[in-house]
Structure formats: structure tokens, C-alpha cells
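Here is the structure we will look at, set down as C-alpha cells.
Note that this complex is displayed minus one protein chain, with the remaining chains in position.
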């Protein structure tokens, strides 16, 4: 049929979803990385508290974004019920919601023993009262005994959240930019990359312990690999979109003609941190500022990626 | 089995918009917002130079057999009935609009709290909506259940909209689809629509 095409970007899921996806990925990956570090590299109370804390807060904020934009808030009840996974196994939001809930739950539990060891937190009224309860103390003990099990449950759910943010977009078949296997990959890698940046930022600012240099070095190296992978995925996206379907080509046009995407995201969000970190790994920096800058750029880039992804998805309508 | 389907014959759609009006009143859509319809009739200029045409293009939910809107729906509000109709349950839907993102046919609209309030005033005691939700064409399943045609089909002055059952080989709609004269939109996406179009340009010139 001879058709008139209308190309349209959407105004349904906009910046607030970008934030949801960003905070979701960042929070979950941060939590997972800190717990893994704590379990296998070096028990690190501060790191866990920061990781679990920011993970939970970021996810809560992200989820709040989604929640406030619902048309019917009451009906959210249907996805809080874990049975949703049996009823709606194909819906990534169902999985995502459950991952988020359980990641937060296991994350808090994992951190619980550390909380009770932390005087600063115990001074906080609510926490003090909670910790005073027998049940809570019992649970903390239980968690301490099964630390790795709880840790892995949190990590699995965390990784789930990070992967989910990409799978969600991939499930929208009308938009070529989203509906391709590169997207979950890109989002997962990006989630972990931003988590690295976030943790590096923490470790160069609030948790400034010289003993952690190994961890820092490791994180920098991991981040380098992650950024490199992102560049590879982006390159493949570039070619996939450029010669793709109507939808793909329009997205390509939108992205690769936009300075925000080219300079903001690819330039400052990927290349600049990459080279800053590369130099850090190879020759080292005299001050911490370059890595702090790299982290801030990386974090910003993480948001930009999601922002552009939401806005540059093009529907090609045959009318 | 029954598999409801619609064929839209672009050769006789005159862009009168009767279907839009009929649908709006039958299904109590938020007409106070000109962007929120269950069905639209686009009015496009196509062709080049002197070879210009005016094409009216009615569209609505395609009641896909493989509906991405349903697979992404976390609450179970979107379901596919055994008769092929894809439905939204306003009581289950939380309005996350994942379905709207997933739908390649731009078939879904938001009904907000404000719309529900307006609706009570506008449609009065007959207003059937209770909760906000995402909304879309239902193939007028409430009419179909009574043996009636969808409102837009019944009133279509060009008989451009035809409704039928694909599983009934003698049904004219089934025959048009089987013969290939009526074809779906964006088949490559794999949604397997139940709405088919008969092209208008081949007839001319």
C-alpha cells in the first residue's frame, strides 16, 4: 500500500521516566557493587551503608516519579502483589517493581548488621527505636549468619533492576531505537558504569580512606572497560539505526545531529571520563580532581543517555 | 471460534468524521480534549505536483493478535479476549502507559482524574466510567455482544468500515482479508493486526 508516513516522537514517557530509569539503574548497580565488594573484596561497613542507603533512596525517588505520573494511583496495588509475576510474566514493569521491592528489602537487611554497628545511625531516633526491638535484633543476627545469601539476593534483584530498565524499553516494538537487543545491554553497562562513577565520587569525597586505594583502582579499571563497552554498543547502534527501518533512521537523524547527544553525552559523558580514567590507570593523577570530574561527567552522561533515549524514540505511523 | 476484525476501505471513506462522533458518544470519550479519541480520521495530502490526492485515513486500535500493549501491561488490565478483542479494564489499569509506549499504532489515550470529573458533568447520570485509566477502542464489545455492529461501523456513511469474523469463511470481511485485497498496517512489526485496509490509490488514474 502506498502510505503517508508520519514520524512522531512521544510525549508520554518523558524526563520523569528518564529519571526513573536513571535512578533505578544507578541505585541498583551501586548497591550490587558495594555488596559484592563487601562480600568478596573487603568487608566495608561504610561502603555498604552508602551503597545500600543511596540504592534505596535512589530507587524510592525513581519509583516515586513513576508513581506520581500514574493515572490511577490506587490501582498500583495490583503490581505490588508478588503474584503479579505469575499473572503478568511478560510485563517487565511487573518484574521491575518486584526487583525493586525485593532489592530494597534484601538491601536493607544486608545492611542491618552494619547499621547496628554504626553509632552515628543509632543516634537517629526512628532507627534507634527500631534497632531496640527484639525482632529487628533477631533479624540482624540471622542476616549476619547468612550474609552471603542475603547479599546475593540483594545483588540478584539489583542486577535485575539494572537489566530491567533496558528490557522495558526493548519491549516497545514500534520504536527501533528501543526495540533492539543492544538496549538492555547498553542500559545495564551504563547502570554499572554510573555506579562506578558514583562510588568513585563517594570514595574520593566522603569515604576518603587511603586503605581503599585498591578498590578505587579496581573501580576505575572496571569503569574503563564499561565505558569502552558502551562505546562499542553505541557504535553498533549507530550503524544499526543509520541503515535501519523508517523509525530507526529518524532516531538516528535526531541523535546524531544533536549537539547535546554528540558533545554532551558521547563527548563529556563517555570520552572525557574515559580518557581521564585511562590516564589515571596508566600514569595516575596528582590530585583527585580529575577522577572526581570524570565521575561527575560519567553520572551526567548516564542521565543524558536515558533522556535522549526517551525523546529520540520515533514512531513511524503509516498515515 | 470467532475472531472479530475490521476492514477499512479507503476507496469510500469521505472523511466525514461520523465515526469519530459516533464513537465518542457511544463510548463516552473525553471529547473536551480534541486529542483524545478512540478513533481518528486523518486528512492527508499525498502525491507530488499535479498528481495530488486527498486521502482520508481512519484509524483505531488494531486489536492485534500479538499485542505488545498486552505483553507489557503489568496490572493485567489489558487482555485479549478469545474473540480477538483487546480490552482494557478500567478497574485494574493504573495508567502507567507502558501500553501506549508499546503500541505502534498510537491507539491509546489517557483518561485522567480531571477527565473523569468532566465526564460526570458532561455525560451526566449515564456516565459509565468510574476510574481514570488508559483507554482505547474496544471494538464496541458491548454492542457486539448484543449482536450489533460497532458504532463507527454502523454509522459509516461510506460503508468504508466493515466489521466481521475472520473465522467465518463466508463473511465478506474474512474473504477480503483472505484474498489479500485488505492488508494490515506495519505487518513487519509482528503485531498481527485485526484491522485491515483496502488501498485507494491503485484504483485511480
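General remarks:
Think of it as A and B in the order they're written, each chain with its own count starting at 1.
The rule is simple: a contact is a pair of C-beta atoms (placed from the backbone, for glycine too) under 8 Å apart; a residue touches a chain by one contact, two chains touch by 3 or more.
In this section, contacts and distances are computed from a predicted model.
When the unshown chain is looked up in UniProt, the name that turns up among "Acyl-CoA dehydrogenase", "Molybdopterin-dependent oxidoreductase", "Peptide/nickel transport system permease protein" or "ATP-binding cassette domain-containing protein" is "Molybdopterin-dependent oxidoreductase". Across B:95, B:164 or B:184, the residue that sits in touch with the chain not pictured is B:184. Taking the complete complex into account, residues 1, 3, 9, 11-12, 14-18, 20-22, 24-26, 31-35, 37, 40, 43-49, 52-56, 65-66, 70-71, 73, 76-82, 84, 89, 91-92, 122, 124-126, 128, 130, 151, 154-160, 166-167, 177-178, 180, 182-184, 187-188, 192, 196, 203-205 of chain B touch the chain not shown.
By our rule, only the chains that are shown with their structure count from here on.
Mean C-alpha positions place chain A and chain B at a centre distance of 37 Å. By the touch rule above, chain A contacts chain B in their complex via residues 1-2, 4, 8, 10, 12-13, 66, 70-76, 78-79, 84, 87-88, 90-94, 97, 168, 171-174, 245, 315-319.
Within the complex formed with chain A, the residues of chain B that make contact are 42, 44, 46, 55, 57, 59, 68, 70-77, 91-98, 100-106, 110-113, 131-134, 183, 185-186, 188-191, 197, 199, 201.
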